[in-house]
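Right after this comes chain A.
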Amino acid sequence: MNLAVSLVHTILVHMKLSIARPMFKFIIWISPLFYSTLAIFIYGKDSPETLFHYVVLGSGFMALWSSIVFSSASDVNRERFYGTLEIIFISPVPFAVTLIGKIIANTLWGLISMILSFVYLKFVFQLELVFYHPWVFLAALLFVLLSLAVFSFFLALAFTLSRQAEALMNFIEYPIYLICGFLFPISYLPAWVQGISYVLPPTWAIQLLRDVTTETLSSQTVLFSFTALVSLTVLYILIGVYFYRLMDKKARFHGKLGVY
Partner candidate 1 sequence: MKQNVIEVKNVTRAYTTEVGIFKKEKKKVEALNGVSFSVKKGEIFGLLGPNGAGKTTMIKILSTMLIPHSGNVSILGLDPAADHRLLRPKINFILGGERNLYWRLSAYDNLSYFADLYKIPKSIKKSRIEDLLKLVGLHDVAHQKVETFSKGMKQRLQIARGLVNNPEILFLDEPSIGLDPVSARQLRETLRKLNNQGTTILLTTHYMYEADELCDRIAFINKGEIIDIDSPSNLKKKVDHLSIIDCSVLGASSSQIDSIKNLKSIHHIQVDRHDFAWTLRIQTTEPQLVVPFIYDSMKNSVITNLTISNPTLEDVYVRTIGENAS
Partner candidate 2 sequence: MEAVQRFIRHGFLSYKALFGWLDPKVYIFVMVLSPISQLIFFSMLVNYVYKGENLLGYVAANALLLCVLNAVFGIMSVITSDRWMGTLPLVMATPYNKASLFLSRSIAHVLNGLVTAAIGLGFGIILFHLSISFKEGLVLLIIWLCSIFSAAGLGLILGTFCLWSPSMHLWSNLLASLLLLLSGANYPYSRMPEWLQLLGQFTPLTRGVQLTKDILNDGNYSNVAVLLGEEILLGIAFFAISFLLLKFAEYQSRSKGTMEFD
């Protein structure tokens, strides 16, 4: 019970902390508008379904992803820089709870940002939001958020372990947009790149949302995407746990957690 309370508390506190930073304000409120506008200018006129799948969902995902990655990774980096990483680590609330709380907070902001881009595209550019089966969409969306949160937990840990995090952070936006097929289908990419796409959760996340918003909803297709996403999520949970243990050892045994 205590743990749940600390979690909720961490989430709320962190949501406030995050949005207080000017750069994060940009990522949540302004950057989605740019992505959406760019996407719609590029696509121009096309079928509502295509526009929804690639412009609306695509730019929404770009917003969501930017928010998650930027905040999670840079948060770890900032804590390390300020030397507070070790302090949080040994605090009574388990580090994992703090980290998870942060990620959920950032994911929630990412969701808000995504909704903003949907609203913007609907009202400014009169794009149709073709949900077809709204409840299915909602369920899928929630699962997608969960799976992306897990993935960003994994990333945050990877960043904590590695000093190269800072350099990598800048590099993680465009490649993901490209490889995971946010604005165009991955079938357009060379085969070897698609191989990489298939092991990244965001690929299946956006595919799942596309599958549930197709007029001809095929439960087979949806199930396939869903299963792929679940498997990957589980995989990343396992890797995440392994990384976590590794980080714990590195910190307490080698004393290298705070090395910046």
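Note that in this section a contact is a pair of C-beta atoms (placed from the backbone, for glycine too) under 8 Å apart; a residue touches a chain by one contact, two chains touch by 3 or more; residues count from 1.
How these were chosen: all candidates are chains of the complex that A comes from, given by their letters.
Owing to the predicted nature of the structure, the values given are computational and were not obtained by experimental measurement.
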Touch-positive candidate for chain A in this complex, from 1 or 2: 2
Sites on chain A touched by candidate 2 in the complex: 22-23, 25-26, 30-31, 34, 37-38, 41-44, 164, 166-168, 170-171, 174-175, 177-178, 183-185, 188-189
